[in-house]
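Comments concern the structure below.
A single protein chain has been omitted from the complex, and every remaining protein chain is retained in its original position.
Here is subunit A:
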Amino acid sequence: MKFLIVDDDPVILDLLTEILSGYGYEDLVTATGAEDALNILHKQDAPFDCLMLDIQMPGMDGIELCRTVRQMPDYAETPILMITAMSDKPYIDYAFAAGATDYTVKPFDVVELMSRVRNVERNNPHGRMGMFDPTGRGATPKTGYDYPVPVTGSVNGFIRMTVLENYARSIQKQRIFAMVAFAIHIPELKEVHESTTSARFAKVLTGIARAISETLLGTQAFMSYIGEGKFLCICDHTRLMEITALQSELAMVLSEDEYVPSGVAEGGLSVIVGPACVPKAFDRPKDLKFIERALDGLESREASHVNRPARSIAARLFQRFSFH
């Protein structure tokens, strides 16, 4: 792997270089600031495989650099690991919103750092956003219903599941508990998946993702499609509305043609939102138990049939007055 390491602190550059070399990574280039880094990136013939960015630097900071790098076609999907002393939640949020793949806080130890590098390396083949081919038109084999299709286009807050997990771990590791996870199920997606092409399915998913993103606006939410018609969301729990209200609002937003064309599923799309689960003080960040609880909670809610899925008003009216 070829690394570009950006930090205005020469001691940290020496430290990272020494550690990575010790683990067999010899192809290392360093930059002491964002402008320096951009010059290097523009001049390289072969793109870097991983970028490590400090945040607090004179001039352009690491978050802005990350955002700028993501605009470069060669680096749209390259892993970007933020290595910074900034441990407050807003910095972590800004970094992931700007396109970071993972986030680690200084001071770091060798084991922790290399575990992050291993994680990045393991997940690299699919890239960060790994666009689902929207022009596939059946040319590529159709993916299964359980496949976590990456949402196409840039939908605010939508990231790959592995990146969402990195985000959750980064927040939890700083013992910041102001976050909550919950899952959303759109049952009719199964019918859509069976009856349409991969490209069309991806388009519908993108529309639903936009609707979810719009509904969760202001909650600092990050989300991912995890397959089987389910979305996982993590957001600031102090800004999240009641789950029942969210379920109704999302159903209403989805009933508008703006996001998903009407008629995509007979009777419209329904929404089931699982319980909101917060991390517990004794949960270990690496286990992400609160995400597990959120997914289990959705299943229990569906199994119990206590809460019926919220359908849009239009869909309910359609059902009531249509003749079969």
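Here, contacts are C-beta pairs under 8 Å (C-beta built on N, C-alpha and C of every residue); 3 or more make two chains touch, one makes a residue touch a chain; residues count from 1.
Going forward, contacts and distances are computed from a predicted model.
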item: Undepicted complex member, UniProt protein name, chosen from "Na+/H+ antiporter subunit G", "Cytochrome c oxidase subunit 1", "Spore germination protein (Amino acid permease)" or "Hpt domain-containing protein"; value: "Hpt domain-containing protein"
item: Of A:73, A:107 or A:144, the residue in touch with the unshown chain; value: A:107
item: Chain not shown: contacting residue from A:118, A:190 or A:286; value: A:118
item: Residue numbers in subunit A that touch the chain omitted from display; value: 9, 11-12, 14-15, 18-19, 21-25, 56, 84-85, 106-110, 114, 117-118, 121
